[in-house]
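Chains shown are a subset, placed as in the full complex.
Chains: A, B, C and D, in written order; residue numbering restarts at 1 for each.
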Amino acid sequence: MAESVYKIVELVGSSPNSWEEAAKNAVETAGKSLQELRIAEVSELDMKLEDGKVAAFRARVKVSFKYLGKE
Amino acid sequence: MAESVYKIVELVGSSPNSWEEAAKNAVETAGKSLQELRIAEVSELDMKLEDGKVAAFRARVKVSFKYLGKE
Amino acid sequence: MAESVYKIVELVGSSPNSWEEAAKNAVETAGKSLQELRIAEVSELDMKLEDGKVAAFRARVKVSFKYLGKE
Amino acid sequence: MAESVYKIVELVGSSPNSWEEAAKNAVETAGKSLQELRIAEVSELDMKLEDGKVAAFRARVKVSFKYLGKE
């Protein structure tokens, strides 16, 4: 219904393999509450380094949840 | 008191009629916890379309809540 | 289908009465080609002045069209 | 005349009813000096809250005045 209120949440997922996997991890951890939603925006990409090598790819994604009026 | 800590939350309200009503919906759903606060900033406006027509106006607003130290 | 390609277009609508009407004008002029689309983002609001008064409210909106591979 | 110099000023208007009225208030208070000008850009929208409700809609608008060479 058009009048629902949503809350935007910024999550950070990570993966040793790719930004796609990192973003998927973030979205799917939150997935049960995301049933009705259609878009997750990427707000930032970075890499975790260890000993001068890439240890993980990380993606920040913004998703929205139905807001239930309490914080 | 000056030393309280607040948490900023981004909400999305919507309305079939106007962005003012959309923003009001977002703010007033959260209203009980917003008693002491004075400003809600608009961070984005968009429209939901259905069959090439505007079905809803949506407003993203940032409000802040007293932060109680647990997430 | 997921693999379709879209083209983002920025339109400017205007109205003597409100930004909602201005945005609606932009979207609905383009409406026939927008059947499948769901979101129109507002990228800028301004006003046209005449003799120190507001003559029109204008809204810039970004919509997307199916891209047919020629420009 | 093309060589005139203008000064850009950011005003904030407010209204209990709508952002259009808020923006109009800002522009028309300044209206006497704005005769030759054609555009007022909206740079920010927000709301003043009182007791968890929207008390006023506020619009920041940028207008320009003929600059007379003194500050």
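Rule of thumb we're sticking to: a residue touches a chain if its C-beta (ideal position, glycine included) is under 8 Å from a C-beta of that chain, and two chains touch if they have at least 3 such contacts.
All figures in this text were calculated on a predicted structure; none of them were measured in a lab.
Counting all copies of the one sequence in the full complex of this file gives 12, of which 4 are shown in place.
The rule we apply is simple: only the chains that are shown with their structure count from here on.
The contact pattern of B-C recurs in B-D, the pair among B-D or A-B where over half of the contact pairs coincide by residue number. For the pair subunit A and subunit D, the distance between mean C-alpha positions equals 38 Å. The geometric centre of subunit C is 23 Å away from that of subunit D, both derived from CA atoms.
Within subunit A, contacts with two or more other chains are made by no residue at all.
If you draw each protein chain as a dot and join the dots that touch, the picture is not a line, a loop, a star, or fully joined; it has some other shape. According to the touch criterion at the top of this document, the contacting chain pairs are A-B, B-C, B-D, C-D. Per the touch definition, subunit B reaches subunit A in the complex via residues 7, 9-16, 25-26, 29-30, 32-33, 48, 55-56, 60, 65. Subunit A makes touch with subunit B in their complex at residues 2-8, 64, 67, 69-71. Those residues of subunit D that touch subunit B in the complex are listed here as 17-19, 44-54, 57.
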